[in-house]
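Partial complex: the chains shown occupy the same locations as in the complete assembly.
By written order: A, B and C. Residues from 1 in each chain.
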Amino acid sequence: MDFLISGFLEAIRLLSVGDAETFAAIFATIRVAGLSMSVSLLIGIPLGYLLGYLDFPGKRSLRMVVDTLLSLPTVFIGLMVYALLSNRGPLGEMGLLFTLTGIAIGQAILALPIIIALTASAVESLDASLRLTLMTLGASPGRIFLTSIREARHGLLTAAVTATGRVLTEVGISMMVGGNIKWHTRTITTAIALETNKGQFATGIALGLVLLALAFGVNLSLSLLRRRG
Amino acid sequence: MKEILRLKQVRHSYNGRTVLTMPELRIMSGTITGLAGPNGSGKSTLLKIMALTERCSSGTVYFNGSAVAPFDKQVRHRLTLLPQAPYLLKRTVSDNISYGLKIRNRTEDITAAVHGALELVGLDASFSNRLWFELSGGEARRVALAARLALKPACLLLDEPTAGVDMESARSIRRAVLLARRDWGTTLVIASHHQFWLNDICEELIYLYNGRRLRGSFENILLGPWERTGEGLVRAQLADGQYVYAAPPQGRENAAVIDTGGFAPARPQKEPAARTIRELRGTVTGIFQDRLQDAPRIHVICGDHLFVVAASDQFLRDRELRPGQQVTLAYDPAAVSWLPA
Amino acid sequence: ASEPERPLLLATTTSTDNTGLLDYLVPRFTRATGIKLKWVATGTGKALKLGERCDADVLMVHAPGAEKKFVAAGFGINRRQIMYNDFVLVGPVDDPAAIKGQTICGALAAISRQASIFVSRGDNSGTNKKELALWRECVPDMQPGRDWYLETGQGMLSTMSIAGERGGYTLTDRGTYIKYEANNNGEPPLVIMVEGGPSLLNQYSVIEVHPSRCDNVLNDAARSFGDWLISPAGQEAIGAFRLLGKQLFIPNGAGK
């Protein structure tokens, strides 16, 4: 248990001293998670809404596909995005391999099924009379979408928090697509993996705590949002 | 008078069970139409189809002469429905009432519009800051109605606007409905189980039964079970042991109706009644003016069944009539009609 | 020796596992001694840590400096060399720093002088430690720039693919390079620039976890494993191991 305690002390030290490497990893993490979450929320919420709201043949199967995609292993996503972005791949020209943007693409793919599945579930659990009521008040389909989303805001927030947790903690994509390059694409999780591999367990624990502190900050802001809404 | 809504060959089914069959229905602009009928007779379904919130299984809905479908832009901002179980958005009362106005970009002086609408349903302006769950059942219903009135729609469909609403407020709602018609030319269709309230306000009454429109009066429905008698009639027993007789149905119909005008005061016993005429004994519980027919009606309880009797000349000549009194009603079993199964 | 109640647990570096050496050696060891063996393949640093925490019985690693410290600290006993292979400096085919054929020190100096991209594992592995030692020796005043000296913190193959994608140089053990070459269908973006010489030797050793510190370890079996590796049978097996037709490890057991 020794390294847990020293890890805790180390976490405080890293944050208070303003350790440059740690902060580089923190900023990389924030940038990449911010990017991937924005993209996946923007795409995932409308898709999840449609999946939960519409009734169409094959809906059940589509739902199952989404559920299955919840089990996309990160290394697998990492490999696929790597294949796309590598110099030999179709998008090699764009030079996105070993960049934060590249990681964000992979993470967005990771977060998307979570957002879609949880949004669909939140929309489905809305009162059936909401849709009728909005139609009677003259709402267009687009307006029904916006209002339903707002009515389901607690469920969506949970979706966002869950997906953020997933994105913040993933290693496979960041490693594979980002390359864990110090000062450039090293995120907190890839740093943890590295330190652990080096046998620096205390530092690994410390960085884990740093990530939790970051997540706590994110959730604190979201919770203030929740209080307002 | 222009026709604002028209249904043609409309049928609707849920999972293959047909619950509405409406070959033709016309609503004229500026009229108030009542919609009555027992639970499950299709009132809400009809209103939802007229409000274009549900697509009928087959048939066409016309609005101002043109065939329309759900989300039709032409209609969306001119017609509104108060559903039977309205939903309040998880916001304040004021947000709920102004929602439709904001959609229509009518954002000038929202506060005044909200307060005005609240007043129409008899609620204080202080309600506008309450949250959606801080309301009693009747208050919530009235807020939902206020949200529709605020829109000043060309066509307003109300599904049981007074259910769970107190008497004073039911009168406020009546005033609001009449005002909407007078000031905004609103056309109204109102489903309600409050027979008095509905008759008092509407100019035409559509009576639904098993998804079909019935013509004639319908206050006195008898549900059976029916048994055959020796005389080639069927009869149903009332709670006090009396029987109601009717000529047997043609098919498998189960519900019979006696027209309010089908009763007469029984002849004095010395005069023998025509062989076919049957009698019912009961207690008068009230004498009312029916506003829709502009004629008096007598309520008579036989067993625990209430019969509504048109106060014909003969009845009115019998000035002794007052509540609590015993009367004997005469009717002709052959005149009892059967409702479609 | 009494029959061990559980298999012997070996903590080792990824290179012995990734090359398939263990898959080849362990059945032979079991056949010879009757001892069952499981292994955990991780970075050298973590392997040593597992030994330090008594979570493995025996270690097979390649970081002589760290190993000596480990033994000196009383975590392990009976360190014995078993084999070596060698490191090679690889780089992109177009060789931007023009180092092909130079000595290792000349090559590193040229790379740092021209700030050509150099990709380091940066993960405290045996290879990483070797690389750092070479830099210290050849370019004592080297300042690793953020733009040309990239630390990946990953395994050798990943590091090589990053070097390949970025057109950089890197130091690798020969075994992993052979795999890399094969993975790229014989057309690798990186080719060998510098090889040979005593300073590029990569020595593997076996260490038993200290039985008096860790009373749960199976020291008898661990000892047997080390004994077998340096026995003629073990040494012969190591020498006969081939990856893609090439010899990877040169046995030098019982050396010290």
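Methods note: contacts are C-beta pairs under 8 Å (C-beta built on N, C-alpha and C of every residue); 3 or more make two chains touch, one makes a residue touch a chain.
What you are looking at is a predicted structure, and each value in this text was computed from that prediction instead of being measured.
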{"item": "Whole-file subunit formula (labels as shown)", "value": "A x2, B x2, C x1"}
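We take it that only the chains that are shown with their structure count from here on.
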{"item": "Graph class of chain-chain contacts, one of line, ring, star, complete, other", "value": "line"}
{"item": "Chain located farthest away, centre of subunit C as origin (C-alpha)", "value": "B"}
{"item": "CA centroid of subunit B to CA centroid of subunit C, Å", "value": "88"}
{"item": "Centre-to-centre distance between subunit B and subunit A (centres being mean Cα positions), rounded to whole Å", "value": "54"}
{"item": "Residue list for subunit A, restricted to those that touch at least two other chains", "value": "none"}
{"item": "Shared-contact residues (touching 2 or more other chains) in subunit B", "value": "none"}
{"item": "Residues of subunit C defined as touching subunit A within the complex", "value": "42-43, 45-50, 122-124, 146, 150-154, 158, 162, 165-166"}
{"item": "Complex contact set, residues of subunit A against subunit B", "value": "127, 129-130, 132-133, 135-141, 143, 147, 151"}
{"item": "Residue ranges of subunit B touching subunit A (in the complex, touch as defined)", "value": "48, 51-53, 70-71, 76-77, 80-83, 85-87, 89-90, 99-100, 103-104, 144, 147-148, 151"}
